[in-house]
Structures are given as C-alpha cells and as structure tokens.
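Just one protein chain is left out here, and the rest sit where they should.
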Amino acid sequence: MSFLGGGRAPASAGGVNQEKIEMAMTELDTVTDFFNRMVQSCHAKCISTRYADGDLNKGESVCIDRCVAKFNEVQKKVGEKLQSRGQANTTPGGGAGGFGAF
Amino acid sequence: MSFLGGGRAPASAGGVNQEKIEMAMTELDTVTDFFNRMVQSCHAKCISTRYADGDLNKGESVCIDRCVAKFNEVQKKVGEKLQSRGQANTTPGGGAGGFGAF
Amino acid sequence: MSFLGGGRAPASAGGVNQEKIEMAMTELDTVTDFFNRMVQSCHAKCISTRYADGDLNKGESVCIDRCVAKFNEVQKKVGEKLQSRGQANTTPGGGAGGFGAF
Amino acid sequence: MDFSNFNGAEQAQMTKIIEKRQMQDFLRMYANLAEKCFNTCCNDFTSKALSSKEETCILNCTEKFIKHSERVGARFAEYNAGPKSVMST
Amino acid sequence: MDFSNFNGAEQAQMTKIIEKRQMQDFLRMYANLAEKCFNTCCNDFTSKALSSKEETCILNCTEKFIKHSERVGARFAEYNAGPKSVMST
Partner (left out) sequence: MDFSNFNGAEQAQMTKIIEKRQMQDFLRMYANLAEKCFNTCCNDFTSKALSSKEETCILNCTEKFIKHSERVGARFAEYNAGPKSVMST
C-alpha cells in the first residue's frame, strides 16, 4: 500500500506531505469498502434473482432506499458500540484507531 | 499498491518506465483475480464435498471443463454489457476504464 | 504493497534492509489473514445468531476453545499436504514458496 | 472528502492515485459481477455452451446490478453529503 | 514475530508500518462487523428506521463479536507462543 512508503520517502518531496496523502487514501479506501459492502448486502436483501428482466421493479426500488438507510444506521450503531468498548485487543497485533461516523 | 508510487518516483529511474510496470501489474492482478474466482465458482458447482477420496471422478472432471468454458463466456458477456452501458457511475468515486475480453 | 517497492529504492537506505522489512510484512499479513479467517470460521461454527444477549454462554465459550484448536490442526495438516505435493502449478503465474507451520 | 487543504502538488498526486484506484475498483466490480451472475444463472453443466436462457439471465443480472448500484450510490450520496468525515476523530 | 535481528532504523520503520496496518485492520474489521450484523439482524424493509428489536440485535451482535474475537485471540496467542515462525522454511 502507498501508506507504507511513508518511512522510505519521508514527507515533502516537492511540497507533497505524504502523511496527508496517506490519510486521504485510507479514508477513500474505507468509504469505498463500506459502499461496496452496502451494495452487496442490499443486493442480497432486495433483488430477486429470477432475472426475468433487467429493470428494478417498484418493490425492489423502495427496498433499496430503506436498505441504504438501515445500513447507514447499523454502521453508526456498531461504530458507537466499538468506540464505547474502547476496542483495542481484537487483532493479533492489537488493533486501534479513533473513528467517527460517516 | 505498487501503482501508487508512480507519482513519487516518476518514470525512468535507470531506464525503467514505471507506468508500464504498473499497467502490467494491474493486468496480472486482474487475471489472477479472475482465475481465483473461476476456481472457487467451479469448485462450488462441480466438486462433491463428501470427500470420500482425493481424486476427481469422471463427472467432476467433465463438469470442470464445461464450467471453465461457461465462466469464460459469462465474463465476456458481462464485459460487453458493461461496455455498451458505458459504465461510469457505479462506485462512489466514479469508476471507469476501457477494457476488452480476456 | 510495500514489497513491490524493493526494486525501486533498493535495500539499505540509511541502514534499512528493505528485503527484511518486506519479509516481516509478508509474515505479519499472513498471520493476520489466518487469524481473521479463524475468527470468521469459529464465529460461524460456534455463535448463535439469535443475539438475545451480548455475552458468550458456556457452550459457545467451550466451542470457541475447541474450534481454535481444530482450526490450527487443520491449517497444519493442509500445510503438510501442500508441501508433500510440492505445490507448484496452481495459479496462472505458477505459485511457489517454502513455508512451515505456524 | 475534502481536499481544500491540499496544495497543488498534493492535489495532482491525489488525482493520479484516485484514477488508478477507480480503474482497480472497476476491474474488481467487473470480476465480482461476472462471478455473481455466473453463480446465479449457470446451474447446468451438461453442455459447455451458454443456453439462451442462461444468456438472458446473465444480461438481466448485469443490467439489474448496474441499476441497483446506481440507486444505492444516489442514496448513499444523499446521506453522505456535507462536511462529515469518516476519519473525524 | 521476532524482531531481535532488526537494527534501530529497521525497528522504527516496522513500528510505523505496523501502526498503519493496525488502523487498516481495524477499519476492515469494523466494516465487516457492520455488514455481518446488518445481514443477520435486518430482514424487514417495510420501514427505513431500525426497529428496537433490530437495534438490540445489532448491539448484542457487536458485543458478542468483540468477546468472541477476544477469546479467539487469547487461545490463538497460547497456541502461537514461542519462537515458531510462519515463514520458517
């Protein structure tokens, strides 16, 4: 990952702050990962797999809207819970990091 | 990912074109990802999980051959469809890229 | 990935052996991946998804302990088997590497 | 995301990185979609050719997934509009 | 892992890298947990608000997953204590 290079080519080569770039990349990757999981989960919850045609029907469309709302809520609740637990020992190497809601 | 270093150590350090290397790596990763998904999918479709012995039986072997053929076909059809749709707005950040069939 | 930079900024910049760092990162990633898969698998095997409360009950706790033991055993058996097969042709690009048990 | 505190050089680097990420994301989405539609639509391995029924299923599966993703993306954008940040500690 | 043969500069770099990996691992765990609890707890899409039943399920799912991970981690550490290495060829 790009972030790992930080030590190697440290900060401001031509005015570029590598730390800032890496933070932005982590944020981008996190949002992308979250979005992709939401797409997969709401697909599983809302989309009929008979595939008789290629359009979303009314029921599917409404389901998607509610699914996105609920998925966002769940993400927030889980985040608050993790934060209140001061989550720190889950992974072998530790696991830490401050984080808020999307 | 290696590709991200492009900006940092730009092109031809000792005659090496980093852009070319990164393109080749993207291609390699894409083929590997595709192959791994084919292995997983055809395993799920063709291999009995009773595991009474360690050999592929005749039915499983024939199934694998057909599964690989179909998986390749599906990959091509999906690619053509995506291309005809001019797929551009699926991911939060956009999502683009020209691509052909394998 | 960090490992890929090896060629670019080769070894000992300020006494740092990049090869060693990369080997350590591969090891760390491998252990983390293994641990995460164990967490997922044992969760699926042992944890009731009714979620009536937030505590592990006695049965779940005992199940987790045995699950971790078995998962470790399986990992070792699979590793021995792969090693005895001299596993070399599974991926498109080849696939190799010496490895022991955890 | 908010790049207003990025200088020109930083914005240029981010743009390059984001373009590469988008290509990777697209390729992953493509592979994932092909796998998903294959798994749903192909269940008969008595022949190596796609039946017309399977082909229709694959095309509808692809079409529907795109529309689904677009709708999720539109709703997601509404929820995430404004200066809130994932990393806001 | 054993870093005793790492010099000061190498240890400093490893520490930086490991901290970044930990943050990435944490974020992935978080996303994965939200997805898992959503998939298990939310099955009614006649409303866009979480029902109190769903909310309780989400909180218990999260709590239980953390305790589960901690227990797996503790057992895992026992099995992997000592100078054995994954990469020992």
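When the chains are written out, they are named A, B, C, D and E in that same order, and each has its own residue count from 1.
Going forward, a residue touches a chain if its C-beta (ideal position, glycine included) is under 8 Å from a C-beta of that chain, and two chains touch if they have at least 3 such contacts.
Everything quoted here is computed from the prediction, not taken from an experiment.
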- Item | Where the missing chain makes contact, among the chains that are shown | B, C
- Message: Just checking the interface: what residues of chain B touch the absent partner chain?
- Response: 2, 14-17, 20-21, 23-32, 35-36, 38-39, 42-43, 46-47, 49, 51-56, 60-61, 64-65, 67-69, 72, 98-102
- Task: Touching the hidden chain in the full complex, which residues of chain C are there? Just list them.
- Result: 1, 3-4, 6-7, 22, 26, 29-30, 33-34, 37, 40-41, 44-46, 62-63, 65-67, 69-71, 73-75, 77-79, 81-82, 85, 87, 89-97, 99
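Following the convention adopted for this analysis, only the chains that are shown with their structure count from here on.
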- Task: Name the chain whose C-alpha centroid is most distant from the C-alpha centroid of chain C.
- Result: D
- Message: Tell me the rotation angle, 0 to 180 degrees, that brings the C-alpha atoms of chain D onto chain E, to the nearest 5.
- Response: 120
- Note on the structure: Whole-Å distance, C-alpha centre of chain C to that of chain D, is 28
- Message: Two or more other chains touching the same residue: where does that happen in chain C?
- Response: 1-2, 5, 9, 16, 25, 28, 31-32, 35-36
- Of all residues in chain D, which are in touch with two or more distinct other chains? 13, 17-18, 21, 25, 29, 41, 59, 62-63, 69, 73, 76
